[in-house]
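Every protein chain of the complex appears in place save one, which is left out.
Naming follows writing order (A and B), and every chain is counted from residue 1.
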Amino acid sequence: MFYKVLTTGMVMKRILGVFMLMMLLVGCSAEKSATDKKEGVVVATTGHIADVVKEIAGDHLSVSALMGPGVDPHLYKATQSDLSTLENAEVIFYNGLNLEAQMLDVFEQMAQEKTVLAVGDQLDKGKLLDDEEEEGELYDPHIWFNIDLWKQVVATVAETLVKEYPEHKDEFNANETAFLKKLDELQTYATERINEIPTKQRILVTAHDAFNYFGESQGFEVRGLQGLSTEAEYGVKDVQEMVDFLVDNKIKAIFVESSVSDKAMQAVIEGAKQKGHDVTIGGELFSDAMGAEGTEEGTYIGMYQHNIDTIVDALK
Amino acid sequence: MYALTVENLSVAYDKKIVLENANVTVPTGRLVAIIGPNGAGKSTFLKAILNQLPNKVGKIEILGKLFDPKSLVVGYVPQRNAVDWDFPTNALDIVLMGRYGHTGLFKRPSKQDKQLAMEALESVGMQEFAERSIGQLSGGQQQRVFLARALAQNATIYFLDEPFAGVDAATEKTIIDILKSLKAQGKSIFVVHHDLQTVKEYFDYTILLNKTILASGVTEDVFTPQQLQKTYGGKLFMMQETLGANNIC
Partner (left out) sequence: MLSGNLLWVMLGTMLLGTAAGITGTFSFLQKQSLVGDAAAHAALPGIAIAFLLTGQKDLPILIVGAAITSALSVYCIQWIVAFSKIKADAAIGLVLTVFFGIGVVFLTVVNHSPLGNQSGLNDFIFGKAATMTKVDLAWLFISATIIIIVSLLFYKEWKLLIFDPVYARGIGLPVEALKAILTVLIVLTIVTGIQSVGVILMSALLIIPAVSARLWTIKLSSMLILSAAIGGISGMLGTFISSMRTGLSTGPIIVLVASSIFFISYLISPAGRLNKYLRKIQFRKQGEVG
């Protein structure tokens, strides 16, 4: 009979098997990280920063981003393989301003051995937006949506890279200039397209408060359901207030984000519908992450353009 | 037809043999005592008969057939400590459970079911306690409720597990009177019994059990010093007084 064959030993073996499966999973992801040190390895946290490094350094450096498309930096916890990746890097860039909230200890540790730079922390605090709830203490970290601020970030990154790899100084500076020019063109494009939206309709509603810099620099009123971080709690009242906001301002479309669940937005839409106001989902925006690597939206400029186009097409 | 037929019954728990090669046949209409020392396997024997043990070897027939619980022919009265009396219900409700087999799945107990349950309570002298929460019953009262449940079931053959353990004299009298009246109705009753002093007085048939069935038969023939010696082994010296008082020789 079955029960006679099964003994304590076999139960223990089964539990052991489960643990081994877990180890296997952890181990498999660890295999991905490179074990041999290469010349010129730079690691950035977000895709935006990695894109800047790539634009400046071209093929001279090996650049990678810890947080890929669809990954939420507010919640991201580094795994063992991430730590290996960071260990092998010569230079590390991260956003700072508490964006990578779960990784601060890691950066402190790495800073003792190599160059670690928080690009957001280098900016003039006067130009930054406050966290509404903690004025003067915490800043809104989503700086990449303000093109002017981002140009300063480009400059800082270039300066650091030139210091680290002086042999490539000329090329890096040339790339920097070219990229800054493209950013200016991006701003022109943005301004042109946004003019297609009547002033009254320039209200951007998203899942979390990622677009304050966008709103301030491009002339939008911005409203998110969750606060500055996707860690922020929100409840029924937040949903209700959002619904009222949509109805009162007769907003046509709201936007979901690639790295945040859209369930809350669905609930908001249903709530507005129940009050007799139809809102649609205008499209998916890239908020804390960018698109897939190799695609247009996987670059900073492509991502920004996609956002502009999506917003304008839905609201005009 | 025999009330109970057991052929070569063996039961093992965790590689330990608890019952080995037990054999007995008991005719109907007897009030049977099953006696033996602690750990002899008496409760196991009962559970095997009631088909509660999947890993047994041997053949058991009740009233000439293999045990079919749905026939409701077997009434089981467990030990009191087999359940948690903290359960939120009253005495009548427990007795009503004896009717569930007759009521059927998905149906509510009928008026008749409730009537029969009440009558069963009356027969054990507990009608005043019908609405009493079972957590408030004394040991003897609990035992009587269990017996009433089996009576409500209207079984033909009864198995009781130490019904007299720790009950007051009045309850003991009530129970044995009922058992005797059941016997008078032609029913068969098997009782795992612990008190050697009352065996001769209560039971007309006895089974001596210690890991196997050492003897079975009419009480007078079987309840002898030699048989008791074989069954209880070294514990017999405590029994001397008992035997002396009963004057069996």
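Please note the rule applied: contacts are C-beta pairs under 8 Å (C-beta built on N, C-alpha and C of every residue); 3 or more make two chains touch, one makes a residue touch a chain.
Predicted model only: the values in this text are computed from it and were never measured.
In the complete complex, the hidden chain is touched by one of A:Val41, A:Leu83, A:Ala267 or A:Ile281, namely A:Ala267.
Hidden from this view is one chain, which touches chain A at 3, 6-8, 11-12, 15, 18-19, 21-22, 25-26, 29, 68-72, 75-77, 79, 227, 230, 232-241, 243, 257-264, 266-268, 270-271, 274-275, 292. Taking the whole complex into account, chain B touches the unshown chain at residues 47, 50-52, 68-72, 74, 76, 78, 82-84, 87-90, 93-94, 97-98, 100-101, 103, 105-106, 108-109, 133, 135, 149, 153.
Just so it is clear, only the chains that are shown with their structure count from here on.
Chain geometry summary: the mean Cα position of chain A and that of chain B are 74 Å apart.
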